[in-house]
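Of the protein chains in this complex, one is absent; all others appear in place.
And then chain A:
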Amino acid sequence: MPAPIRLRELIRTIRTARTQAEEREMIQKECAAIRSSFREEDNTYRCRNVAKLLYMHMLGYPAHFGQLECLKLIASQKFTDKRIGYLGAMLLLDERQDVHLLMTNCIKNDLNHSTQYVQGLALCTLGCMGSSEMCRDLAGEVEKLLKTSNSYLRKKAALCAVHVIRKVPELMEMFLPATKNLLSEKNHGVLHTSVVLLTEMCERSPDMLAHFRKLVPQLVRILKNLIMSGYSPEHDVSGISDPFLQVRILRLLRILGKSDDDSSEAMNDILAQVATNTETSKNVGNAILYETVLTIMDIKSESGLRVLAINILGRFLLNNDKNIRYVALTSLLKTVQTDHNAVQRHRSTIVDCLKDLDVSIKRRAMELSFALVNGNNIRGMMKELLYFLDSCDPEFKADCASGVFLAAEKYAPSKRWHIDTIMRVLTTAGSYVRDDSVPNLIQLITNSVEMHAYTVQRLYKALLDDISQQPLVQVASWCIGEYGDLLVSGQCEEEEPIQVTEDEVLDVLEGLLVSNLSTPVTRGYSLTAIMKLSTRFSSVNRIKKVVSIYGSSIDVELQQRAVEYNALFKKYDHMRPALLERMPIMEKTATNGPTEIVQTNGETEPSVVESKHPPPVTQPTNQANDLLDLLGGNDVVPVIQTTMPTKPASAGGELLDLLGDLSLSGGPAPAPAPSVPTSQPSFLLDGLSSQPLFNDIAAAGIPPMTAYNKNGLKIDFTFERANPNPNIAVITIHASNSTEADMTEFVFQAAVPKTFQLQLLSPSSNVVPALNQGTVTQVIRVLNPQKQQLRMRIKLTYTHKGSAVQDLSEVNNFPPQSWQ
């Protein structure tokens, strides 16, 4: 058999192939030759063949039949063989195949070889792909080599030890003695790898961390020497001496200084020195500055140093280099939680980054902008963010829209602004809005009672312009179905009312039904909307006709709806008005971002979610009936209050973290801890009631009253009138506690007579602090369409001095203005 062709020869040949097929043919031919050569157990050419196999493997062809050959090469005496053998092992073998364990003995022998380069090969292979079993078997050898005076081996052993610890953390202890003098080395390679090893150990074990804290002075000294020392040609990078080592030391200092005052103080000076003296003209200097800033922000540094760090980040933001800007935005995103005010100072620069051409920078800037939105800057920020939404790439639109909704919900300065913002998002990025934000938006609109006319008018106008964006169309059809009467009567107060006839409205809705642009879900929305208008409009016949046509629709959902609506007309016409009447105000049980499904605790539901059940429009009435039954039919209808403590304790930053989960920290708030707002932007634990939704409602000067005063618990009611709908009274309860002990697990429940509707929003807290140190507030909204005298039965439960207390009481002394 002729000698197998050489590696370079093969490469050259394969590169001449003009097509993929030609290449494949050559490769197959060569593989066949190599296979027969392997079968002949030829020692001479094994190395050459494996090398060729590795080349073909890189081109993407299978090479597993060479695995055992690699092992044979490793076992060979020849250095050339070992070199290729170990390379082949690292490329072709991995811990999933049992075959790799056969390497263990070879590696063990080679770790004790007389030639350091052979030892080096073994250490390298073990450190790159050693499995847990191999690591367990060979850890002892590695530990031995960690103590050798040969710096070439010592540095490799250190990183090999890091790998062993990563694979088998329990073995960490055995390397502890060997770390004793690692930092006294002069050799930079050993120093660097030692710092990496120490970092790994400190990250994994608090005990190790405590143990190694004593190294801080030594690390500071090494770092200082690096900075102060003169030019060292072998370690110099653009005037900086060994930046790799400097960065690793800074990183280790970060870990050692975190939550430890003494260590933090010991490193204060050197950090200040690095921060002020590092040359920033080249990337390498900025790399060190970046690491320094991260360290300063993480340890217990003094405030001057922190300000210095943030300012460095601010300067980074203005740097021409895109990488630096990107890195600055990333770091600011990390620090915005803890140093919010400092980051706010750079807000305008961050907002400018939204206009950057670079995609990565834009994304970071968007995330950071959302994190910086608060009640003070909401108008300005929203303008910028909406502008960004208009002009950004599609990949951003969904996230941006969600972020806008979230921010608007939290900080909307007025209802009208909120509705306008939603409209803007729907019309500009409507097709990218997430599907589950439609129910959220509908709920929001329902709750903004006095804005109904304005909202439906704007949505109608938007529909006239464009019916292609499904979320917009869905919300619009729902609103028209609900508030079509307001639209036609031209009642809008906020802007010039438009003149529109019933027929025009029905034209639009029917247009949605037939349009190719409408999805089945949208069609469902519009059919139900048309149906609802049958009780609000007078052109019932037209509606009847539409509904009966769709009784034979191919779409099963539409068909079902149409058939049922038809039945309503024919057989249950007497029930129709009641079924299709105006939706009551929906409760929100938990604050969810637009990206989560709204749980409306079953009482009310948006009338058109994809469901195969009978029109959910009937549900509210059914639910009300059920409750009455549960009570045994007395004339008081209790309302299930919003579930209390399982609210999101959403700090502003958390909720706006688009990348992470919208973390609803479940579980009741711990009993003794009063729900004091943290240093986060002033966002309290509860969702809606903290919103200044009620700020623009004129407090109509109704006098407050004391509803309950017993055993030290006093509950006052204050009133607001929700203009312009005079049927809704907004009552805020203020619970205070004059005893010496806190009242915990405080729950306030209320029930009103049948002719009223009551909505209880989430309380500010469930702990009423002792000695009148604070109050628990909760908002009650009462709908009183029949203007009857308001009566209320309240039930209070709380834990006081270890025992549970429960009390019932009637409240009859409402001032007449509250219900007239």
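Following the convention adopted for this analysis, a residue touches a chain if its C-beta (ideal position, glycine included) is under 8 Å from a C-beta of that chain, and two chains touch if they have at least 3 such contacts; residues count from 1.
Keep in mind that, in the parts below, contacts and distances are computed from a predicted model.
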item	value
Protein name as given in UniProt for the chain not displayed, "Small ribosomal subunit protein mS31", "5-hydroxyisourate hydrolase", "AP complex subunit sigma" or "AP-5 complex subunit beta-1"	"AP complex subunit sigma"
Residue of A:V284, A:L513 or A:V776 touching the missing chain in the full complex	A:V284
Full-complex contact with the absent chain, from A:L159, A:L385 or A:L713	A:L159
Per the touch definition above, residue among A:L145, A:V327, A:V425 or A:L444 touching the missing chain	A:V327
In chain A, positions touching the absent partner	7-8, 11-12, 15, 43-44, 51, 54-55, 58-60, 75-81, 83-84, 87, 91, 94-96, 115, 117, 120, 123-124, 127-129, 131, 152, 155-156, 159-160, 162-163, 166, 188-189, 192-193, 196, 233-237, 242-245, 247, 251, 283-284, 286-287, 290-291, 322-327, 357-361, 363
